[in-house]
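Selected chains only, in their assembly positions.
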Amino acid sequence: PPKKEEPAPVPAPPPLTKVTVMLDWTPNTNHTGLYVAKEKGFYKEQGLDVEILQSGEPGPAQLVAAGKVDFGVSYQEEVTNARAADIPIVSLAAVIQHNTSGFASLKEANLTRPKDLEGKRYGGWGSPAEHAVIEAVMAKDGGNGKKVKFIDIGSADFFSVIGKKVDFTWIYYGWDGIQAELRKIPLNVIMLKDFDKALDYYTPVIITSEKNIKERADLVKKFMHATSKGYELAIAQPEEGAKILLKHAPELNAELVMASQKWLSTQLQADAPQWGRQKKEVWEGYAQWMFERKLLDKMIEADKAFTNEFLPPK
Amino acid sequence: MKRYVSSFLAFLILLLLWEFSVEIFQIEKFILPAPSLVAGALIASFPLLLEHSLQTAVEALLGFGLAVIMGTCLALAMGLLPWVKRTVYPLIVVSQTIPIMAVAPLLIIWFGYDILPKVLVVALVCFFPITVSTVEGLDHIDQDMVKLLLTMGATPGQILRLVKFPGALPSFFAGLKISATYSIMGAVIGEWLGGSKGLGIYMTRSMHSFLTERVFASIVAITAMSLILVGIIEIIARLTMPWLYQKISWQQDEKV
Amino acid sequence: MLEIKNITKTYSSPQGEIWTLKDISLAVGKGEFVSIIGPSGCGKSTLFNIISGLERPDRGKVLLSGQDITGQKGHTAYMLQKDLLLPWRTVLDNCILGLEVQGVARDVGRKRAEALLPEFGLEGFARSFPVVLSGGMRQRVAFLRTMLQGKEILLLDEPFGSLDAFTKGEMHEWLLGIWEKYHPTVLFITHDVDEALLLSDRVYVLSTRPATVKLDVEVKLERPRFRDLITEEKFVKLKKLLLEALAQNKPHS
């Protein structure tokens, strides 16, 4: 029998570079872009093999700085704090353009504006920043934040406490707010960004270490290009994005993920020219705001805290 | 088995009480899900739970194994060399006051986010009971047995093999059983530090998705796995130490 | 065969020096059964510890067949005050412990021990663990273990001290039988005057601490002996002699 022709040897693809990303929480719709990029092979196209990890204590900031993971999902407050403590991390992209958090209460409590919160019970986790934020937001509306009663609810979730032990708490609309919609619990939410421009900070953001930027700029660029592509797809096809997220984190509540992803798809890029782009005034404004309220020991150099350099050119 | 009947009944009654109070007081399921709901979640997410459980089991077993090795070596060093015991034992006891959750982040920073830090958390949790029990076992060996072997001209190695090892075995296994109880829990704590698979991950994800019944389902899985591990050790103990479990008939009836 | 020469031993304890043995000398001939009797705490076990090499005397020598073995282990087979059966070994494996330490293969030792079990009243118990044995049986296992070591001299420290009077009587009869058969050289510690007289060829009486040899009595009662000897006149006379020697030790008399 004629000898079968040996198939031409396919040139072995260059070995993939191992890259790790640590999330700021359990996987949620904020992270969909990362999973999409992984699932759709955007990372592989760039020669990367990305592993996505869930975090606990401590957040990813220290791990990124210590070089234990390459990238992390963090938020502007943490990056600011870290840089003030000389921990060299840098924000590469804002995952959501505007702050989607706010003070939520049951509709029947009728707390529609910050001033209404006077004399009400706030359920928080006891960080000094909470006091400052509440006072700032209420001051803008002519209210007195000192009149709010603070109650520690720690790790208890929104739904187990609201309307019982406390009147309002601080939530991310894209997760808890959507869950409330699904449960048909009507809420009033006072969004932070509507009342104090300084509080319209970026949360979450994608970070890496200064060392990576200096020594492995190419890798950072490849990672961010693929990630951008992932988030762009999530913006364009939220249902597809949600499905991919659920495939990688099947423990999540599917209904919640679907609804949340749809809501977020309009928030991710929002009014920015491009997904992920950050503005210096946001970084400086928030740092200044923190410094003024003694939440920071020293002022940070805002333009070192973030960079847009690794986003794909537009 | 028979002697556990009454606790099992008590447990069933507790479950029923729980089921009915949830019903009667209309407790919302995200505050306290009814046992039936938990059972449902257990069944519905069984394949997923199994997958995570396997990861946790691997971590727990590796950590447990590491703790057995570390604990036994340290206990032997302490049991055989008094100055090691005098020096190390107080430090080990004091170290127990350090909350593992406070040290765990350091483990992650030092050893990365892979399986290693989880294994180390399990080992840290498990190693104390094993060490303490084994040291106690070695301490309580009848010194006259050692003396007897000395009169026979035995070497230190023979004394170790013929008297000290077997004499410390019951305490050693007692320590193993305590450690086994905590090993799965240790792995879950380790997973809370970060990772991508395991019951601890399943648990936090469920918690953050407001799926309280799944949180309970994972507690059930943790307990079941712990009990299985303890059971396995009990079986090994019985096989290793038949003399301890031999039925003692009325001693007076075997007269000279 | 065994000679102990001018042994002196002092312990230091938190409460000061404890002078235990003072210039003790004694001798045991080959095939002789010699007992040592003395008040509790006088230093009998200490003497055995010295003979077996577990401890060193402050002064004095231990000679075995003329050879100085002071402080050397392994020349004697020592049966301690407790039976010290290892609970994790079967009866048979307890018996061969000494052989195992000497490096004899387990199988060889087991065969040798198994042949002796019936004689020691242990037939059928070879594979039992010690928990199931009665007190008398335990002592016989310990005794077999001691015998099997194949040493020239056996040191028995109150082997029947923990047995009740009736079991003890039976063990006496049994031991007399064994002794008739094998004629081992035995040095035997006891508190019990009846026991010492019934079993021995010679009895040493020690004083209270510091122990010295108060009396050295030849027991000239014909062998084989049986238990009824205890109430015979010759026996009672010797007993009186020993009891008097012991009474002299008492501080209050």
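Which chain is which? They are A, B and C, in the order written, and residues in each are numbered from 1.
In the analysis below, a contact is a pair of C-beta atoms (placed from the backbone, for glycine too) under 8 Å apart; a residue touches a chain by one contact, two chains touch by 3 or more.
Nothing here was measured: the structure is a model prediction, and the numbers come from that model.
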Subunit stoichiometry in the structure file as a whole: A x1, B x2, C x2
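Keep this in mind: only the chains that are shown with their structure count from here on.
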Per Cα centroids, the chain farthest from chain A: C
Core chain by centroid distance, with centroids computed from Cα atoms only: B
CA centroid of chain A to CA centroid of chain B, Å: 38
Inter-centroid spacing, chain C versus chain B (mean Cα positions, whole Å): 48
Distance between chain centroids, defined by C-alpha means - chain A, chain C (Å): 84
Of all residues in chain B, those that touch chain C in their complex: 142, 144-145, 147-154, 158, 162-163, 166-167, 169, 241-244, 246, 248-249, 251-252, 254-256
Complex contact set, residues of chain C against chain B: 52-54, 73-74, 76-78, 80-82, 84, 86-89, 97-98, 100-102, 121, 129-137, 149, 167, 170-171
Chain B to chain A touching residues, read off their complex: 28, 30-31, 45, 48, 101, 104-105, 108-109, 112-113, 192-196, 201-202, 204-211, 214
